[in-house]
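A single protein chain has been omitted; all remaining protein chains appear in their positions.
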Amino acid sequence: MTRDFTAEQPQDSPAGDEDGPGLRACLEAILLVADEPVPEVLIAQVLERPRHEVADGLRALAREYADDGRGFDLREIAGGWRFYTREDCAPLVERFVRDGQEVRLTQAALETLAVVAYRQPVSRARVSAVRGVNCDGVIRTLVLRGLVEDSGTDPETGAILYRTTGYFLERLAMASLDELPDLAPFLPENIEDIEDNERTRA
Amino acid sequence: MTRDFTAEQPQDSPAGDEDGPGLRACLEAILLVADEPVPEVLIAQVLERPRHEVADGLRALAREYADDGRGFDLREIAGGWRFYTREDCAPLVERFVRDGQEVRLTQAALETLAVVAYRQPVSRARVSAVRGVNCDGVIRTLVLRGLVEDSGTDPETGAILYRTTGYFLERLAMASLDELPDLAPFLPENIEDIEDNERTRA
Partner (left out) sequence: MGTIMKGDLTAGETGDAPRGAGAFEVHLDVFEGPFDLLLGLISKHKLDITEVALSKVTDEFIAYIGQRSGGWDLDQVSYFLLVAATLLDLKAARLLPSGEVEDEEDLALLEARDLLFARLLQYRAYKEVAAVFAGRMAAAARRFPRRVPLEPRFAGLLPELLWTIGPREFAAIAARALTPKAPPTVSVDHIHAAFVSIREQAVLIAGRLKGLGRASFRQLSSGATGNYEIVASFLALLELYREDVVAFEQVAPLGDLYVTWTGGDREIRLAPPGARAGDQQTEPDEEDYT
């Protein structure tokens, strides 16, 4: 484990002096965790560098990846930059995506989906509190499977809220959420307590 | 910047003939789309290559990234391989990632987690006996955080047993539980006696 804290940037200097990571490394690190195309301006802001420098850096990097025959490349799409798999690796990636995934939802996934369906829009923290276990990974799977989607943020907490999708309705053969069966017959009588209980826990 | 193409594998192998991408590119492409640690075996299956070849390829790639000072890094954690940002890019990535901050654990939570990690599978009563204080609430929090999970019940007492999760390994950046530091140097010699005693009391 490195105890090397030279990476800490001094407040006044832009990223990438002698001690810190260079521009190339900074761009790579940011793009690696970006979950949607990142505009040049945003990167420039984060790195505190002039935009043209960032733009040049991104283009150089994209060229480098192509020349080196890497498995990924960097593309500018929809006003932002993002890592993509290289075109000629597609068949393998396809095989990986097909083979690596379950075709059945786990019990945990079904329960999580049910909580989202009846409590939507709802935050991950809330779902986890209701189920008593961490649901972050399961919700990511449900999003990946197109059953659940982002529906904005909670105005108070800023937490992302989730709701079910049209595909979810399709799978359950329902025209709308109004057709979700009433929970009352399935619940113990003290349903009021449940609501209260959840509120205090969540 | 490497221009070293020795990583390209010999022609006769299925996933890397003259026209197709080499092993290095394939590994990069697959890991780029993975959102959780990918076991070597799974990659070997998808690429139809011997596992040791894949293992060597992954290690070579990780070394190459480190030598080239890239912004990302390949690491084997929680039973599989995955792209991570490089450590000295952390300040920039933190600035970029919105909700990425992990909540820091309290001292009580850390100690409880330590007892569970070394004694797993273990009941709440056992953990409480070791710490000399009731740990029920802390364990509930650890479950909610996804660090600890239910692993069935003790056949004798019927008590729920707990163990650490894959997310726990991720948080500690360990490939497996074998990497837990050795506890022996810290412990008294007659630890067995304590164990027995606890069992009768717990």
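Note that the chains take the letters A and B in the order they are written out, and that residue 1 is the start of every chain.
The criterion applied here is as follows: a residue touches a chain if its C-beta (ideal position, glycine included) is under 8 Å from a C-beta of that chain, and two chains touch if they have at least 3 such contacts.
Predicted model only: the values in this text are computed from it and were never measured.
Chemist: Based on the whole complex, identify which of A:79, A:152, A:166 or A:181 touches the chain you can't see.
Modeler: Touches the omitted chain: A:181.
Chemist: For the chain left out of this view, which of B:24, B:70 or B:171 touches it?
Modeler: Considering all chains, including the one not shown, the answer is B:171.
Chemist: Please pick, from A:44, A:125, A:159 or A:172, the residue that touches the omitted chain in the full complex.
Modeler: Residue touching the chain left out of view: A:172.
Chemist: Sort through B:46, B:130 or B:161 and give me the one touching the missing partner chain.
Modeler: Per the contact definition at the top, the residue touching the missing chain is B:130.
Chemist: To test your reading of the contact rule: which positions on subunit A touch the chain that is missing from view?
Modeler: With respect to the unshown chain, the touching residues of subunit A are 1-3, 29, 32-35, 84-85, 90, 93-94, 97-98, 101, 103-105, 110-112, 114-115, 117-119, 130-132, 140, 143-146, 171-174, 179-183, 186-188, 193-194, 197-198.
Chemist: Touching the absent chain: which residues on subunit B qualify?
Modeler: Contact residues on subunit B toward the absent chain are 31-36, 72-73, 75, 82-87, 90, 93, 97, 100, 102, 104-108, 110-111, 113-115, 117-118, 124, 130-134, 136, 158, 160, 170-174, 181, 183, 186-188, 190-191, 193-194, 197.
Operating definition for what follows: only the chains that are shown with their structure count from here on.
Chemist: Taking each chain's centre as its mean C-alpha position, how far apart are subunit A and subunit B in Å?
Modeler: Centre-to-centre distance between subunit A and subunit B: 20 Å.
Chemist: Can you list the subunit B residues touching subunit A in their complex?
Modeler: Its residues touching subunit A are 1-3, 5, 8, 15, 20-22, 24-36, 38, 42-43, 45-47, 69-72, 83-93, 95-97, 99-100, 140, 143-146, 149, 167.
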